[in-house]
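This report refers to the structure that appears directly beneath it.
Excluded from the complex is one protein chain; the other protein chains are retained at their positions.
Each chain gets a letter, A and B, in the order it is written, and its residues are counted from 1.
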Amino acid sequence: MNSFALETDKVSFAYPDGFVALKEIVFRVKRGEFVAMLASNGSGKTTLIKVLAGLLVPQSGSVKVDGQPLREYSQAALYQRLGLVFQNPNDQLFGATVAEDVAFGPRNLGLPEQEVQCRVAEALLAVGAEELAARAIHHLSFGQQKRVAIAGVLAMKPAILILDEPTAGLDPAGEHSMLRLLGSLNREQGITIVLATHSVDTLPLFADRIYLLNRGRVLKEGPSEEVFRDHELIESASLRLPYVSRLLHELKRFHGVPIEGLPLTLGEAREQLLKLIPDEVILPVIKEGGL
Amino acid sequence: MKQKQLVYIYLLFMAFALPSTAQAMHISEGVLPPQWAALWFIVAFPFVAWGLRDLRIKSQRDPAFKLMVGLVGSAVFVISCMPIPVPTAGTCSHPCGTGMAAILIGPTLTVVVSSIALLLQALFLSHGGLTTLGGNILSMGIVGAFTGWAVFRITRKLGLPVWSAAFLCGVVSDWATYATTSFELASALHGTSSFLKMFAAIGASFMPTQIPLGIFEGVITAGIYQFIMPRRPEVVECLGVEKPQPVIESNKAEAVV
Partner (left out) sequence: MSLLSEIFSDLFARQDNVLTRVDPRTKLIVALGALCAMIFSRTPLFPLAVLALCLVATIAVGVPKRLVVLRLAAPLGIASVLLLLQSVMAGTTPLWTLVILGAKITITREGFSGGLLLASRVLGGMSVMLLLSSVTPAHRIFHAMRALGAPEGWVEIAMLMYRYTFVLLDLTAEVVSAQKVRLGYAGMQRGLCSAGLLGGTVILRAMDQAVATNEAMRVRGYNGKIPLGPMPALARCDAWILGGSGVVLAGLFFGTEVLCR
């Protein structure tokens, strides 16, 4: 038994109209990892996600979940291991009220009603939406809908959670709290998290590893520092560095500011800059201000 | 003298009926006496049961079918809420969409979908009613769907272009619905006077709005069909318009998403 929660071996997928969406993708996620697929629009993220979740069957290559080939799973067994949250919450939320919708999965598993209610309450608590239980789906805001959609999948108690663009369409605060939520699910409940995104700014804070995808291929794979180090590759994939890294990178490249490595997050960048700024330039007021 | 009186009655009726043409197709709660209400329920029931049987069989073969019926149902419901300006009446009216639905999901399932739409309209929009639900299912669901569907099929068999088939489907389903509604109203309301006189009065007062409205419905049905056909041929096929076998493969539909 290996330690991979998800593993694909040279998976290729073409749509019936001939469009090749995935070319020999090798994608591995260890148990308990937080992995991001970083890719621009139309580069095969959603297709790969659907292949991982067994919704699309690849023409070649194999997909394994917990070391076992996907096709050997029954539907019920597979979807208790692996949960999938869609990009558009409307796709997923078809129940009339929040509680009804979250109860859909557990009821499909044939659990007794008491257990169903228990799971609904737990799942809503986990995403911080417990006060929404009796609300109608059509009265929720977009951010609330996204949270409820995640709760609906968490109620299945999956060990692996795959999310397609969980932060798309959210405001900055919503984006941050969504990633924090996923981070805490990952650390506290040990859920393996795989997410697809193209928001580069917040990602390095949370993801253990990044897969860089472009036009159906894996361009690069590794910890975020490693992936972002190759800026030209990032740009060729129609993405960019986080703004703060780009600023420091340009300072270094065009102005010769001696910056070590490539800071990716705000915190790292601040540390680096503080090292370079002479103490006498810094006003004492600001220093007292809690830096 | 009698003639003249009828003309006045007609004008009077028009003046009051026109502002509420949107409701003209629906028989309002309380209008049908018990025996008629019960009769229409009895007539409508087997058709709804037939539709539900189809639903069960088809969704056993493919669970996605149920979703397709529900979603096309709510799309048609939303379309039936779209206001269309009626030039003769100077007001807005609404298409029924049953012809369109019958092309897309078949007449039996259209009956199911329109029974739900009619219930929602009665409860939440004050159009139609609960005791009159049977009568409304008959006129809007059953007659509208089956005539529209039959006309579409026959015109296609005759080799006429698709847009004309869709147009005729819309026109015929709309007019057939309105004729049935008039029939139901007249038979329930004529009291001691003659049924034909009542039928003529009701029919005549709906005519100025329903004739253009039926044509509009036809144009819109054709427009919708022309819009969907080239973009989603396989879905329309799946729904059994061009080929009888309804198999919805998610991969297949995915290709064009």
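FYI, a residue touches a chain if its C-beta (ideal position, glycine included) is under 8 Å from a C-beta of that chain, and two chains touch if they have at least 3 such contacts.
All values reported here derive from a predicted model rather than from experimental measurement.
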Residue of B:39, B:75, B:179 or B:207 touching the missing chain in the full complex: B:75
Residue of A:24, A:100 or A:208 in touch with the missing chain, whole complex considered: A:100
Candidate in contact with the missing chain, chosen from B:120, B:150, B:179 or B:207: B:120
Contact set of chain B toward the excluded chain (per top definition): 1, 4-5, 7-9, 12-13, 16-17, 19-20, 22-23, 28-34, 37, 48-49, 52, 55-56, 59-60, 63-64, 66-79, 81-82, 84-85, 87, 97, 100, 104, 112-113, 115-117, 119-120, 122-127, 129-131, 189-193, 197-198, 201, 216, 219-220, 222-228, 231-232, 235, 248, 250, 253-254, 257
Chain A residues that touch the omitted chain in the full complex: 50, 53, 55, 75-76, 79, 83-84, 86, 88, 90-97, 100, 103-105, 107-109, 113, 116, 134-139, 152-153, 156
